[in-house]
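Here is the structure we will look at, set down as structure tokens.
Apart from one protein chain that is not included, each protein chain of the complex appears where it belongs.
Coming up: subunit A.
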């Protein structure tokens, strides 16, 4: 390998796959891990130490539902002691005022709460959890009372795309600093359920117009981050800021991935923090180096002037739609598969995520 590997900046720690909700677009893999596969507290703490040594400045504590880990306070405290910025990504249906207080005391920096809908009935219908909306609102209030800044995360798809304006109202009402309007990415669960979830072109265009205008109107009041729907765009998004460029993911059982969906590419194997030092994995493992930099790129990406901007797009999406993980992301107009992108299978009911089911037919 010729390129030098720089320090990593951000880490997504998937502490558990367990979750009280069952969203049909969950970014966890289709084969979910049970609790007995999860790393012990000491291993997470040691991994966080190694991550800080490696240059990690921000850790996103995610899942599944990270607050189901009873040791979350200890993990936050370990990170805070190293000056690492901690962000809790939670569905917030199982939190109490006391727990949030303890997390804040342990040094938590920021909370992100997902809302499956802007209306109670939508939130309940999509996450399959009774009274979820009210619980989330309550948790958001407790977080603000504890002095924690709040991001409202809104995963957008066909069933809630018309609620985007209401998500803005919700974020303002809850006192959030940030609203993340994140159009669902279609791999894993979302890919299985794409015919039920992918919104139509017109609804997407309405959404883009609305968000662009509102973002401007709310400058200095609410930060709106917009994860655009790339399947109606001409070029892909710079997924992860480039493969192995400055961030990685650790799964509940300790595997280190270049992006959270990387396990959907069957030809890749991943090293675990239980077997190797994190620095070795980051700098030397085959999974990171396979698509690092530009040498792996085939045409048309190799000679494209946008390759420094989007790095050829998402490897997982390329694999899901073309069978070749090194192919140009089909969301790019230069991909021969671009036309297939919007061809959907016949509509089916949503398959809910379940832990431990043997096989799910694609």
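Worth a mention:
As a convention for this text, a contact is a pair of C-beta atoms (placed from the backbone, for glycine too) under 8 Å apart; a residue touches a chain by one contact, two chains touch by 3 or more; residues count from 1.
Heads up, the rule we're going with is that contacts and distances are computed from a predicted model.
With the options "ABC transporter permease", "ATP-binding protein", "DMSO/TMAO reductase YedYZ molybdopterin-dependent catalytic subunit" or "Pyrroloquinoline quinone biosynthesis peptide chaperone PqqD" in hand, the undepicted chain maps to the protein name "Pyrroloquinoline quinone biosynthesis peptide chaperone PqqD" (source: UniProt).
Screening A:20, A:101, A:175 or A:238 against the full complex identifies A:175 as the residue touching the chain left out. Of the listed residues A:73, A:109 or A:162, the one in contact with the hidden chain in the full complex is A:109.
One of A:123, A:151 or A:251 touches the chain omitted from the figure, and that residue is A:151.
Touching residues on subunit A toward the chain that is not drawn are 7, 9-10, 55, 57-58, 83, 85, 87, 109-110, 112, 147-149, 151, 172-173, 175, 177-178, 180, 219-223, 225.
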